[in-house]
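Here the structure is laid out as structure tokens; the discussion comes afterwards.
What you see is the complex with one protein chain gone and the rest in place.
Up next, subunit A:
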Amino acid sequence: MKIFIVPSIISHRLQTISVSAVFLSLQDCTFFTRKEILRLHGRYHELAPHLVPMDYTNDPDCKLPLALIVNMPELKENPFRNRIVESFSEDGMGNLSFNEFVDMFSVLSETASRELKAIYAFKIYDFNVDNYLCKEDLEKTLNRLTKEELTPEEVELVCQKSIEEADLDGDNKLSFADFENMITRAPDFLSTFHIRI
């Protein structure tokens, strides 16, 4: 017989945790060690020194806008930088709090599991956020990959072929199950879906 005590309201408790407890909770929720989280906090702070407090005792609710985050050297050259930041933000507009910032780099780190990366890769490539990778999503992905150097016919062909190859349930678009089935067979996925910070 086991008895559990479940707290009724949780959200306001988060504000009373001390700094180390904040980082400790982040350590449990991400694939980073405490040192790495401290280093990430330094990076987050230098993006906007006047906005980001150094002291996280009261778990401040500050968010950095998309424009600041995509200027980081690790993300600057990535053609999907906007989608990456948007996928990890809660409001979908790309404004990241420090927790979400850490979460983003945790998923993109070396030690994150394949399943988790597949979930977020699907989110990133889903431009119209409808939980399916339809033709328009693929076309946008392809144009960003090749800097729009392919002719429209070639784009059409590649998208069609890609969907044909990966689509298993025949609805002419890729659901997450199709995407995951295809991506687990790709040997390079883990090594390419990886940002070192």
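Basically, contacts are C-beta pairs under 8 Å (C-beta built on N, C-alpha and C of every residue); 3 or more make two chains touch, one makes a residue touch a chain; residues count from 1.
Convention: contacts and distances are computed from a predicted model.
Between the names "Transmembrane channel-like protein", "Cytoplasmic tRNA 2-thiolation protein 1", "Leukemia inhibitory factor" or "Tubulin epsilon and delta complex 1", the one given in UniProt for the chain missing from this structure view is "Transmembrane channel-like protein".
Residues touching the missing chain, restricted to subunit A, are 1-7, 10-11, 13-14, 25-31, 33-35, 73-74, 77-80, 90-92, 97, 99-100, 102-103, 106, 108, 112-113, 115-116, 119-123, 125-126, 129-131, 138, 141-142, 145-147, 149-150, 154, 157-158, 161-163, 165-170, 175-177, 179, 181-196 (touch as defined at the top).
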